[in-house]
Each structure stands twice: as C-alpha cells, then as structure tokens.
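Here it is, the structure, as structure tokens.
Of the protein chains in this complex, one is absent; all others appear in place.
We just call them A, B and C in the order they show up, numbering each chain from 1.
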Amino acid sequence: MPGYLADMFTHATQLRVRYGETDQMGYVYYGDYAEYFEVGRVEALRSLGFPYKRIEEEGVMLPVHDLHVKYHQPARYDDLLTLRTHIEAMPSVRIVFRHELLNEAGTLLSEASITLVFVDRSTMRPCRVPRSLVDVLAPYFG
Amino acid sequence: MPGYLADMFTHATQLRVRYGETDQMGYVYYGDYAEYFEVGRVEALRSLGFPYKRIEEEGVMLPVHDLHVKYHQPARYDDLLTLRTHIEAMPSVRIVFRHELLNEAGTLLSEASITLVFVDRSTMRPCRVPRSLVDVLAPYFG
Amino acid sequence: MPGYLADMFTHATQLRVRYGETDQMGYVYYGDYAEYFEVGRVEALRSLGFPYKRIEEEGVMLPVHDLHVKYHQPARYDDLLTLRTHIEAMPSVRIVFRHELLNEAGTLLSEASITLVFVDRSTMRPCRVPRSLVDVLAPYFG
Partner (left out) sequence: MPGYLADMFTHATQLRVRYGETDQMGYVYYGDYAEYFEVGRVEALRSLGFPYKRIEEEGVMLPVHDLHVKYHQPARYDDLLTLRTHIEAMPSVRIVFRHELLNEAGTLLSEASITLVFVDRSTMRPCRVPRSLVDVLAPYFG
C-alpha cells in the first residue's frame, strides 16, 4: 500500500567524543560536529555497499552546499554518541542528509540537515548523481 | 528620518587559509568555516572594546544554538579572506551574527547566520545579555 | 624468571580516517595524528578499567609535556588504522606512551612517543600519579 510510509533510508552509527573536540566550556566545539555528520554520511553509504571513496574514484566530487545545525544540548568529553543519518529523497544533482545526534541516555543533542552537490571533476560543473548510487538507494524509494 | 537605514553593527577582518584546513578536494573543509566565523564574532566584539573573554569572566557562557552556512564557492589554500560580520538586532537572551566570507577578488564564497544564547554559568540556565554588552552596542541601534 | 620479558602494558585500537583529516596532498594532516594518539591513550586506559575522565574527576590534569612523531608513510582517507599503545614503565610524576600506527596491510605508518605530566588541579603543580592508576598497572610491572 504505497504512500503509508515515507520512503527513506536510515542508518545509525556510534562515535566517541575525543578530548581535542572539547573547548574550554567543556562542550564539544560547535564546528567539530561537522566531522561527526560526515562520519554519519560515510558510514550510511558504506552500509549500502557504496564507500564514499568510490564516488571520487568515479571522477565525481561531493562538496557541501548547505549546512544547518540546531544545537539543543551539548555533547561532552568521552560521551558515546549515536548518530542517526537519513536520506529522505532519491538524490538528483544534490543529496540531502538529515542527522540526529543522541547521547547514551537517548537525549537528542543536535540535529542537522546537510545538502551536497555532485560535481564532475573533469569539468568542475554540477552533474547528476552517479548511476551506481541510484542503484543501491532504489530499494528504499518506491 | 527613521527607516532609511537599517540599524546594524558591521565589522570586517581578514584571515589566511591554513594548510591543515584544506581537504583532499583542495578546498577548505566545510567544518573549518565555523572557526572562521568565530574569529569574525570575536574580532567584531573586540573592535567594540568588548573582548569575548570578558563575557566568560562575568560568569556568562555563549554557546552556539543554531548554525546555518551556505557554501557558494570554495575557499582554497593560502587564500586571504575577508570576513564581514553583522549584528542586525540588539541582543536579548540570544545574539545573532550574520557573516559573509569573500576572497581577494571580492567573490562571495559563503554566508552564515549563527545564533548564540547567553547562559548563566552558576545556574546553567539562559540569561539576558550582559548590560556591558548592551552599552557598547547601543550607539548602533536607534 | 624475571628479566626474560620486558615489563610492558600494550593495547591496540582501530580508527577510521575522516575526510576532514586529509589535506590537499591527499594525506592525513600531520597535526591530526595527535588526536589519534590521544584516542590510543584513552582506550588503553579504558581497557584497564580506568577511564581517563576519572583522572580529571580526582582533581588531576594530565597535560602533554613532550611529543615526538616520526612519519614514515602517509595515512589516507578512509584507511582503517590500527593503533598500538604501549606503557613501558610504571608512571611516577609523568607517564610515557609509545604508539605505532599501521594501515590494513600492516605497514607501519608512524610512531610516536608522548610524555604527559600529572598536575594537581587545586595547586596547578606537578603531582604523583594517582594511586588508583598505579593499582591497575601494577600487574604489568614486576
């Protein structure tokens, strides 16, 4: 019965906060979450059998175009974080990842929405999502 | 004649891209812009005679609550960047900084809007902007 | 029969290279290894049932006093690294960690020797290793 459930691919991974990621407030520095979200993207793609490296090997780059982060509660040193990563639409010339970061108690610490664009390395112009990535995502989008 | 000019405080500073801020695309890593914008905030406040350190010395912390960055063009190694920082409204329990990052040719590379909240270090609860910061900003807001 | 084997505590952990840790040479930036070695220290102590956090909770800080890294071969994006961490002597006012970083093929990429000093947070002066850490290390040192 199509339409009852939103099409979506979801993946979760874990991260341990490193000392160098804290700042003198005792919180994870707000810029360091970008690296966490990147780990979420990369591990989500790896779980699909599609290592991010392969995108670059196919001559495509995937720079970030738009980053939006809401910080609800701080992450702290040595926290074992769960990072949920969602792809909610089949990518075209761009791909949107939505992330939720939770601590061990299950508290939502932050949320992010990140848009990346596919760029052809030879022309340095936007291009369509590689066919190989569409293929691994197709089962999740009716 | 009120209304002709928006009330605003604006400041500009310069930054040189460091090697460690590049990634293997040859671009500044998307997470490293957060540190640039922080330099913009800090230097804007310093230019008002209000070093950010003083906020913490007054027992107030200023964690980031919301970060939104649009990446139009990449910054590259050794680029001498100009970072414009705007405060467009008198802060209350939060302060919003708007940033524009330009390269030496004057091309707009990225834009950001960043909201920080004042937190009382003793109670760890939101609090109002310190009076001392209101005083230095007052001349810019009618 | 004492003397046949060097007294030593050894631990190994794994790390995945993140995109933001690469630079435009396509190598892990030389400064980012410091964070890897810290992960090695922290996981080594955790495996002893002694989370590094506990040191700070006991009012002791452990700043780095001396860092020596030899870079033999570069680590690269997405490499799954093995980090071996050795403690070769019972700590006194300082503790020395020795590290070896290897890639999946078993190639030695880099080596480090890092000395940290115990500092009493209340006096900000050097102090002796906490008794609780001596206790968990004692079985490894005759």
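Miscellaneous remarks
Please note the rule applied: contacts are C-beta pairs under 8 Å (C-beta built on N, C-alpha and C of every residue); 3 or more make two chains touch, one makes a residue touch a chain.
As the structure is a prediction and not an experimental result, all values here were calculated from the model.
Summary of contacts with the chain left out: across C:A34, C:L48 or C:A89, the touching residue is C:A34.
Remark: the omitted chain is touched by one listed residue; of C:A12, C:L48 or C:V69 this is C:V69. Residues 19-20, 22-26, 29, 31-32, 77 of subunit A touch the missing chain (whole complex, contact as defined above).
In the full complex, subunit C makes contact with the omitted chain through residues 25, 27, 29-35, 38, 61, 63-71, 74.
Counting over the whole complex, subunit B has residues 16, 18-20, 34-35, 38-39, 42, 51-53, 77-78 touching the chain that is not drawn.
Please note the rule applied: only the chains that are shown with their structure count from here on.
Averaging the CA coordinates per chain and comparing them to the mean over all protein CA atoms picks out A as nearest. Subunit A and subunit C, compared by their mean Cα positions, are separated by 30 Å. Chain centres here are Cα averages; for subunit B and subunit C they lie 36 Å apart. In whole angstrom, the spacing between the mean C-alpha positions of subunit A and subunit B is 25. With touch defined as above, residues shared between interfaces to two or more other chains in subunit A number as follows: 34-35, 38.
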